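The complex is shown incomplete by one protein chain, all other protein chains being positioned as in the whole.
Order as written gives the chain letters A, B and C; numbering starts at 1 within each chain.
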Amino acid sequence: MTATVGRRLAAEFTGTGLLVAVVVGSGIAATSLTTDAALRLLVNSLVTAMGLAVLILTFAPAGGAHFNPLVTAADWVLGRRTHHRYSLGEAAAVICAQVAGAIGGAALADAMFGQAVLSPSRTGRTGPPLLLSEVVATAGLLLVIVTLSRTGRTKHAPWAVGAWIGAAYWFTASTSFANPAVTIGRTLTTTYAGIAPGSAPAFIAAQAVGATFGTLLAVTIHPVTSAPAPADTPAQLAG
Amino acid sequence: MTATVGRRLAAEFTGTGLLVAVVVGSGIAATSLTTDAALRLLVNSLVTAMGLAVLILTFAPAGGAHFNPLVTAADWVLGRRTHHRYSLGEAAAVICAQVAGAIGGAALADAMFGQAVLSPSRTGRTGPPLLLSEVVATAGLLLVIVTLSRTGRTKHAPWAVGAWIGAAYWFTASTSFANPAVTIGRTLTTTYAGIAPGSAPAFIAAQAVGATFGTLLAVTIHPVTSAPAPADTPAQLAG
Amino acid sequence: MTATVGRRLAAEFTGTGLLVAVVVGSGIAATSLTTDAALRLLVNSLVTAMGLAVLILTFAPAGGAHFNPLVTAADWVLGRRTHHRYSLGEAAAVICAQVAGAIGGAALADAMFGQAVLSPSRTGRTGPPLLLSEVVATAGLLLVIVTLSRTGRTKHAPWAVGAWIGAAYWFTASTSFANPAVTIGRTLTTTYAGIAPGSAPAFIAAQAVGATFGTLLAVTIHPVTSAPAPADTPAQLAG
Partner (left out) sequence: MTATVGRRLAAEFTGTGLLVAVVVGSGIAATSLTTDAALRLLVNSLVTAMGLAVLILTFAPAGGAHFNPLVTAADWVLGRRTHHRYSLGEAAAVICAQVAGAIGGAALADAMFGQAVLSPSRTGRTGPPLLLSEVVATAGLLLVIVTLSRTGRTKHAPWAVGAWIGAAYWFTASTSFANPAVTIGRTLTTTYAGIAPGSAPAFIAAQAVGATFGTLLAVTIHPVTSAPAPADTPAQLAG
């Protein structure tokens, strides 16, 4: 493992961990402070949007700030024939770092609020509307990321991705998990943002379907890759 | 139909569809979570602002990210004598894609929340204050877009247009539809964001009046077109 | 009157008018939708921040997007010995356009909501804490604007000024009018955002004191003017 790969794994572990801490922690705080369900979700969504944007800005130079196995998978597939290519082993290691970070982030949030740490959630999230929602939210996420990459505008990714997820909390029925690593992390908290382990596989499958659809749509609309992004912008997805 | 036109139609269909899904879906979620009418509209307006900005960022390179027949009309009229010109047939096809996307987006949002799909709204929205509001909201929208285009600053369009619509939800009495395609899409949901089909024609007429006024004002204040926008920014309106 | 001056006056009239319409209109809507006083002010402040940012972006190229007699006054004084200089008559005309626009904007908002048009407010706003608040809010506003101008970074002015005013709604006791033209416009509405005509002179005097202080502080910290802003950014204040 080279130093560069090591730094990338550290960035993906830390970034995904802080992202889950933001999601879970703000859910705990909002739940404890109000009984209004819309105000709780408004806090959760705005805080996630702000936190996600900052984390992408911070960790992008160290290797893309994916924080999401489906983004890494799309990046690996689309980058195979470019100079951005990296090995399947590195992609797998990145995904492992994301999942480990997500679990650590859930534990960190619960510890900060004095909650039980690493207890499985009992919040069932099931049914066709929620799964359709995950398809739509994840399709849109990949559509945004792949399009920005293929048009050489990844400098817009931090705030655009934050805004997309912030909006998708509300316009989908599932509050837009859209991320298998984050979904796994959220199975291990008994608080507001949790999801029962039994509900996770269908969520992750729906996310994979959506990611495939969104990536294909982006590639169809933008068949030719633009020039690479300027050096100072994050290379979130290779083209 | 060339590949480029096909991609533009796909972008306008998908973008307008997701925009209406954002508007309708967030309205359903907000209504189900709180009884406070201001909190509902705050959610609806902030989510629309974020979602609209991301969608413009994402779809602009494929053909302008108009999502709005009045923006396309202004673009077509103002671009006739420039190298941005395109045929009346292409403009009409773009508008058809926008309307079809808007209807699809309303259906998608209702499906995600398990609501009746493609049922006509029974929410009447009538009266001079609401029509004056649509004139003002749409005039301002075109003033913003045409001015940014004519001063070579369309790179600001995504967040500026999102912020304008987000603000206009509140400072107008109509919650600022400001878009005939979106208005048609919103006739086909029985939820919070719906508008009765009978109320739509007057809304659309008021929007057309406002768009004309806003475009003329922008052209009057900026009679000479600036240099074209840099290559990496969306050409939202030809000059 | 040259065409350029005419366009500047049109921009200042329209921009200030829409700004007051945003402030007054969102206040009416928020008041009608909730009884929670904090939610009302949150709506009013966020909508003003978004609206103000868009309006500055839109109208800056036509002559600075001041919308505020104290900004125009500071610009005129600081620009006298530079190539940005313009006549005292032009400055006076700009201020008249701002005041006329503000009055028109209040009337427009009241008309959009079916309220009495151009009726004087009966909302007294008096006392040392409120006047100190106006000093602080206006000092900060001029500190931000003059500093961005003197450091060649006026491209940041739209969102920075919007954020400053949005924040100042809350951290001052007066909800931060910080603008004599807007203050005059707000004397002519009986709604949430109004101010009784008898309270206006002291507000305006406090604003003038704050503007003087903020401008002097900015000039002290940045005694040398930086290079002019790039051509595509608004020249909000001459150096």
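Quick note on the criterion: contacts are C-beta pairs under 8 Å (C-beta built on N, C-alpha and C of every residue); 3 or more make two chains touch, one makes a residue touch a chain.
Note that this is a predicted model, so its numbers are computed, not measured.
Of the chains displayed, those contacted by the omitted chain across the entire assembly are A, C. In the complete complex, the hidden chain is touched by one of C:G63, C:G140 or C:G185, namely C:G140. The chain not shown here is touched by just one of C:L41, C:C96, C:V117 or C:V209, and that residue is C:L41. Across A:L18, A:A74, A:V182 or A:A206, the single residue that touches the chain missing here is A:L18. Annotation for chain C: contacts to the undisplayed chain at residues 36-39, 41-42, 45-46, 49, 127-129, 132-133, 136, 140, 143-144, 147-148, 151-153, 156, 160, 163-164, 166-167, 170-173, 217, 220-223. In the full complex, chain A touches the omitted chain through residues 3, 7, 10-11, 14, 18, 21-26, 29-30, 33-34, 36, 39-40, 42-43, 46-48, 50-51, 53-54, 57-59, 61-62, 108-109, 111-114, 232.
By definition in this document, only the chains that are shown with their structure count from here on.
With steps allowed only between chains in touch, the distance from chain A over to chain C comes to 2. Comparing chain C-alpha centroids with the centroid of the full set of protein C-alpha atoms picks out B as the closest.
Shared interface positions of chain C, defined as residues touching 2 or more other chains, are absent.
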